[in-house]
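All protein chains but one are shown in place.
As written, the chain order gives the labels A, B and C, with residue 1 at the start of each chain.
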Amino acid sequence: MPFILAAKHDDIQDSVIRVKTGQGELAIGEGSCTMIAGPCAVESREAYLEIALLLMETGVNLLRGGAFKPRTSPYSFSGLGLEGLKILAEAREITGLPVVTEVLDPRDLDNVACYSDLVQVGSRNMQNFTLLKEVGRCSRPVILKRGLASTIEEWLLAAEYILNAGNDQVILCERGIRTFEQMTRNTIDIGAVALIKELSHLPVLVDPSHATGRRSLVAPVARAAIAAGADGLMIEVHQRPDEALSDGAQSLTPQGFAVLARDIGRLACLSGKEFTAN
Amino acid sequence: MPFILAAKHDDIQDSVIRVKTGQGELAIGEGSCTMIAGPCAVESREAYLEIALLLMETGVNLLRGGAFKPRTSPYSFSGLGLEGLKILAEAREITGLPVVTEVLDPRDLDNVACYSDLVQVGSRNMQNFTLLKEVGRCSRPVILKRGLASTIEEWLLAAEYILNAGNDQVILCERGIRTFEQMTRNTIDIGAVALIKELSHLPVLVDPSHATGRRSLVAPVARAAIAAGADGLMIEVHQRPDEALSDGAQSLTPQGFAVLARDIGRLACLSGKEFTAN
Amino acid sequence: MPFILAAKHDDIQDSVIRVKTGQGELAIGEGSCTMIAGPCAVESREAYLEIALLLMETGVNLLRGGAFKPRTSPYSFSGLGLEGLKILAEAREITGLPVVTEVLDPRDLDNVACYSDLVQVGSRNMQNFTLLKEVGRCSRPVILKRGLASTIEEWLLAAEYILNAGNDQVILCERGIRTFEQMTRNTIDIGAVALIKELSHLPVLVDPSHATGRRSLVAPVARAAIAAGADGLMIEVHQRPDEALSDGAQSLTPQGFAVLARDIGRLACLSGKEFTAN
Partner (left out) sequence: MPFILAAKHDDIQDSVIRVKTGQGELAIGEGSCTMIAGPCAVESREAYLEIALLLMETGVNLLRGGAFKPRTSPYSFSGLGLEGLKILAEAREITGLPVVTEVLDPRDLDNVACYSDLVQVGSRNMQNFTLLKEVGRCSRPVILKRGLASTIEEWLLAAEYILNAGNDQVILCERGIRTFEQMTRNTIDIGAVALIKELSHLPVLVDPSHATGRRSLVAPVARAAIAAGADGLMIEVHQRPDEALSDGAQSLTPQGFAVLARDIGRLACLSGKEFTAN
């Protein structure tokens, strides 16, 4: 196997990524079940602070929200940029919860790393090697989403780029692959989650929102992910999904998320993992 | 949606398929978690009776075993045919467990239905409409596997063929779809399981053995299936996987299966389902 | 490679399939470019005889038309059955052109082989091994379409089933594979056509109608097929595409087909092949 730093070895322990929070420290990996939630995009200061507070009450561990949004069409809303980053930082201040946001452009990385606790590399950039090397030189943990038609080996080699550049805080995130099936947005590859846990020491999350594209399927796929051994979930939540500027159809309400979080807590426990509310 | 008989309606209950056993009755669907296990093929009388007895002790609900095997190459072992059916019937006699086997040829259906309690239509025959209409006229419950590149809609329409021909005892079985990923044999579509439970009243099983092709992934994918709402599992088990004439690499040992069955029992319980050992 | 009878060897010549016609003999393979055309289904005696005569004038070599139609839904028109076969035989009588039609059920094979000059095994039945063995025992040439998610190796092994059962008159037909792309019905695999010509001695046709599902793309894909080395084309033509009971959107008119046939004639010539009008 051509990946070395990402590979599991007998003499190394599974990686644990530690993130400071207002309350202490969050450990991703190591038997924990990390719950990340938030809207697809930071749409406005008011809206984001509102959802951040609602999510804080559900026990979520980490907030997500896009400031730079990769959009298929140049005419779609593409995020608030630096203003969005500042709103994320304010939400962190208020809630004590760490935040994660996506970086698209290597020239934005300093800003992203300054305002956000973790940096996300999205599916479309999984093989943007320029960006991988750049986040490999920053000091923030990186969530690396699987490309929508990337093999497991290519995904681990993308992680290898980051590790090889010096950043050993890599978290993988399966978000569904593209297949012929059209009734779901993507096809979640649950076998990949289990296989990664065999092949690599890196933590693996699952994003059931992008994997399915349908609100009603988020909870069953989230449960499946934890049952298969995922180290956590990344879930889109919006206080008014029908008004969301992007991904509304796959967003849970905060109430829906709270129900799911309780459910996942019980399941994680059975799987030998623990969901500790913030 | 163009499927009618397979569709969920407000005024009908989810289907439950009832099968007589030596001990009474097995209900598939209706909150139960059905465990089906056995080798890919019936290889010999001795071998099959041995594994059947070992499986009976694990609490399995239903035995599987192929007498007619669809094989990619004409030079591969293709099953014992009628002799295999008789061995299945003998195993049923001895263990009291119902058996299921695949039918390939409409001209074999009378024999298959005579010796076996349920009839399976395999992936490669999901759109063999001749065969679908034929099993639609028989009195046995039918397990209909999803074609390896069939959409969910095509799968439900294949079920519709059987229902429309008069047989309302249809059980679906997701066994993985074909994608670009080569580290697993197929890609299990967990979202499809959850979506079928929304769209249809028919029970859905999952076959994690064919879905993954790797022994080590069978248990995590099996757990994921139950967590996502599947009504049961179909798992390949062989007493000496390394000597199996087919599918050895994905077969559990009886011991491995027993561990999985206990695990699934606990998980099913959490999912509001029940695994009742035979 | 596990296929033997289908494989190219230094000491054997490429296969040529010879079919009697009213005018003499048609050779498929051996530098010829065979044009097969006709409607998806035989819809009525009048309609079929009308299109057959129109096609005869375009120089087509072989007529197609479905009497037994595999349909995704049990509620769709599925062909006229035996009556359709008789209409095909009448068209042959009148035009002197040989005819090909699909067989779905092994129990219909005697009739199909009696009324038709060639027998077709469709995509959905490429791995219906029962049917493959059965057509392997009949005396008619067999057109074997590639399964919509079958690998090249599986396709050649399906041909091997027929060859191994004793029928050495096998013609392959690429008709597109299923991918994520939704603007075309399927994705034609032109590389597969070229690769088959390297790996096997069997003739290969291309069906650009099913491959694209769009009338406007039939001609360019047909040209591409011949340029890549295909031994002929199978094309859906209907005198009134908008009224077709199936596949109207991908059917050419007889006029459109006549233009294409002339075009292909010139291109075949450049590719060292010859299109000899009937």
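Methods note: a residue touches a chain if its C-beta (ideal position, glycine included) is under 8 Å from a C-beta of that chain, and two chains touch if they have at least 3 such contacts.
If you're wondering where the values come from, they're calculated on a predicted model, not measured in any experiment.
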Residue of C:I17, C:I171 or C:A228 in touch with the missing chain, whole complex considered: C:A228
Candidates A:Q127, A:S216 or A:T253 - the one touching the absent chain: A:Q127
Contact residue for the chain not shown (choose from B:T179, B:T212, B:S246 or B:N278): B:T179
Contact set of chain A toward the excluded chain (per top definition): 2-3, 70-75, 78, 104-107, 124-125, 127-130, 133, 148-149, 154, 157, 160-161, 164-165, 178
Interface residues of chain B (partner: the chain not displayed): 149, 178-180, 182
Chain C residues that touch the omitted chain in the full complex: 149, 151-153, 176-177, 179-184, 187-195, 197-198, 211-212, 214, 216-217, 220-221, 223-229, 266-267, 270-271
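The rule is short, and it goes like this: only the chains that are shown with their structure count from here on.
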Between chain A and chain C, centroid-to-centroid distance (C-alpha), Å: 49
Whole-Å separation of chain centres (CA-atom averages), chain B against chain C: 35
Touching two or more other chains - residue numbers and ranges from chain A: 149, 179-180, 182
